[in-house]
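With one protein chain held back, the other chains of the complex are shown just where they sit.
Then we have subunit A:
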Amino acid sequence: MRLVILDDYDLASEWAAKYIRNRIIQFKPSAERYFTLGLPTGSTPFGCYQKLIEYYRNGDISFKYVKTFNMDEYVGLPRAHPESYHSYMWNNFFKHIDIDPANAHILDGNVDDLEAECEAYEKKIAEAGGIELFVGGIGPDGHIAFNEPGSSLVSRTRVKTLAKDTIVANARFFGNDLSKVPTMALTVGVGTVMDAKEVMILITGAHKAFALYKAIEEGVNHMWTVSAFQQHPRTIFVCDEDATLELRVKTVKYFKGLMHVHNKLVDPVFSIKEQ
């Protein structure tokens, strides 16, 4: 694991965005060979998306040959609802960049046969050649995507009933009316994300600190599903200072001491203008 610690949210967002940018550009994607990117939603990756949009606007990166696969989507929430993950991705990312709409994949929570939708999604990922880089976040309960505590660590894309904690946490987006919050979601499984060549988890804020501690300083445990990535060959955790508050001083000092190595991944930062 690489644990990359930046001073604050903005710097963490920027580091993550630069990393994604470099990975895409160095991959040299083309019509014959797309770069497949797994994407999250929520407040944590917002800053990272803003930076990627900025790089696109400056002409430094293009998403023309990038295929994206989002992690999850609510069940039964109309696609046009402002809180759907389709809306989030459109407003915060897709509408600002040059991605081909046919290459932006998000699970559809409004189909009749949800299981078939999940199976089809796994197939689409496989047909795209697997995910090159899966970007994700972590919940306060240590979940990745909607793989709530107790989810199998080898799970695949499926329907999940949301934990009470998650519903309460989401209520703020639905006018604090618990009855309006969706209770089910489609989500990629822990196993689905583990299949990616590389995984990058963004964790910012003190409220995520305990989950980060459980995920990397304790054992692999299905109660804290992000811990599964201890067994992935290429994982990067990008966090801010606040997210490290529950870690041992020794862990933090060790990884901060490695920042000069980590920074080589984002410095120099590449641009398609040079090609």
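Keep this in mind: a residue touches a chain if its C-beta (ideal position, glycine included) is under 8 Å from a C-beta of that chain, and two chains touch if they have at least 3 such contacts; residues count from 1.
Quick note on the criterion: contacts and distances are computed from a predicted model.
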Chain left out of the displayed complex - its UniProt protein name, from "Large ribosomal subunit protein mL44", "T-complex protein 1 subunit epsilon", "N-acetylglucosamine-6-phosphate deacetylase" or "Dynein light chain": "N-acetylglucosamine-6-phosphate deacetylase"
Of A:94, A:121 or A:213, the residue in touch with the unshown chain: A:94
Residue of A:21, A:51, A:67 or A:86 in touch with the missing chain, whole complex considered: A:86
Hidden partner interface residues of subunit A, rising order: 79-80, 86-87, 90-91, 94-95, 100-102, 104, 106
